[in-house]
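Right after this comes chain A.
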Amino acid sequence: MEWRGVAIRDTFAEAFDMYAARVVITAGSAAWARTAGQAMTGFATSVIGCKVEAGIEGDLDPAATPDGRPGISLLVFGVDQAGLTTRLLDRIGQTVLTCPTTACFDGLPDAASRAPVGGVLRHFGDRFQSSKVIDGVRYWRIPVMEGEFLIQETFGIQKAIGGGNLLILGADQKSALAAAEAAATAMRAVRGVILPFPGGIVRAGSKIGARRYKSMIASTNDAFCPTLRGRVGVDSALPENVNAVLEIVVDGLDRPAIEDSLRAGIDAACRPGVVAITAGNYGGKLGKHHFRLHDLCASWSTST
Partner candidate 1 sequence: MLRITGGRVYDPANGVDGVVKDICVADGRVVADVQRARTIDATGLLVFPGGVDVHTHVAGGALNFARGLVPENQRAARKFLRSPDRRAGLGGMTPTTFATGYLYAGMGWTTVNEAAVPILSAKHTHEELHDTPIVDKSSLLLMANNEIVLDLLEAGEAERARHVVAWLIWAAKVYGVKAVNPGGVAAWKWGKNAGTLHEPIQGYSRVTPAKIIAELAQIVDDLALPHPLHLHANHLGIPGNFETTIETMQVIDGRRAHLAHLQFHAYGGDDWGNMRSQAAAVAEEFNKRRNLTTDAGAILFGDAVTITADGPWQHLLYQLTGRKWGNLDVENETGCGIVPYVYKDRSLVNAVQWAVGLELLLLIDDPWRVFLTTDHPNGGAFWRYPEIIRMLMDVEFRKTQIAALPEAARSRMTLPEITRQYTLSEIAIITSAGPARALGMPQKGHLGVGADADIAIYPEKPDDGVLFSYPRYVLKAGDVVVEEGDVRAVNDGREFIVRPAYDETIEEYLRPLFQKVYTMSFENYPVELERVRNAEIRS
Partner candidate 2 sequence: MTLTLQQQPTVPLEAEVLSPDVIAPLGLDAVRALPVFHGKRQRRLDEFFSVVGSPGDDLEIEGDLRKVKWIGRGMTRGRVAVRGDVGMHLGAYMKGGSIEVTGSASDWVGGEMSGGTIRISGNAGGQIGAAYRGSSTGMADGTIVVGGSAGLEVGMRMKRGIIVIGGPVRDFAGLQMKGGTIVLGAGAELRTGAWMMRGTIVSLKPIPIMPTFAYASTYTPTFLRILARHLATLGVTLPTDDAKGSYHRYNGDSSVPGKGELFVWSASAEASARQG
């Protein structure tokens, strides 16, 4: 199908089961909340190399935070619950506990599975910590040099989906990037998702394993590298008028969030200079979540 003159390929994005936590950080100012949030979600692009995928879900108004201060909401994804718990402890311990004025809250209060985060980090308090139960929720208060750090005892962990993606095939690098930026902005506006790569965009799309280096878990996605078109042994997926490809990866708390995000991304990316939109998959055998691009855009084609 076509949308605004851009071809939308009849394929699907293949995504995986993951586990997610939502971390809400509040601080004395919105700027300090964002500082903590950026540090907490840094170097968390892919579970392959970072063991965790994380990003900023959105800023929170004072009225929407537990303590009435400006806040920020983060999503953190891991492949299993135990690993995710460990990453939360590492990251909150190093980047939130240490950051001036912050407090740290669970953003998934309804999740049945609970990870003891504050319940473990409290040991930093060396028995000077104390706890307080307010409205059925236990918080730990850890004395620090600047006052006290407050963190909720447990954080919810829920099943989630990671690895939803779009591939934007551009006529040139500049057009591809402009389209990807527009798509990332639209996709981030959806609640319940994050885009874990820098600025939400990844240029180094990968395939599983490697042809020549047996120890590599992943290697460059040669079929989508324009420079390899025509090389012997490369089965290029790119038509001749494509000179740059950018990918957007999206992790979400549930299927509808990813669908909404992908749909918004496709819509925003369909603009001049873009040849086609496609998606990455592994033949559908590795990830159990499939997002068919034509299904996402089904409502558009009927109305146009």
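How were these picked? Simply put, all candidates are chains of the complex that A comes from, given by their letters.
Criterion: contacts are C-beta pairs under 8 Å (C-beta built on N, C-alpha and C of every residue); 3 or more make two chains touch, one makes a residue touch a chain; residues count from 1.
None of these values were measured; they are calculated from a predicted model.
Note on chain A: across 1 or 2, the candidate touching it in the complex is 2; the others do not touch it there. Residues of chain A that touch candidate 2 in their complex: 26, 66-69, 103, 130, 132-135, 139, 141, 147-148, 150.
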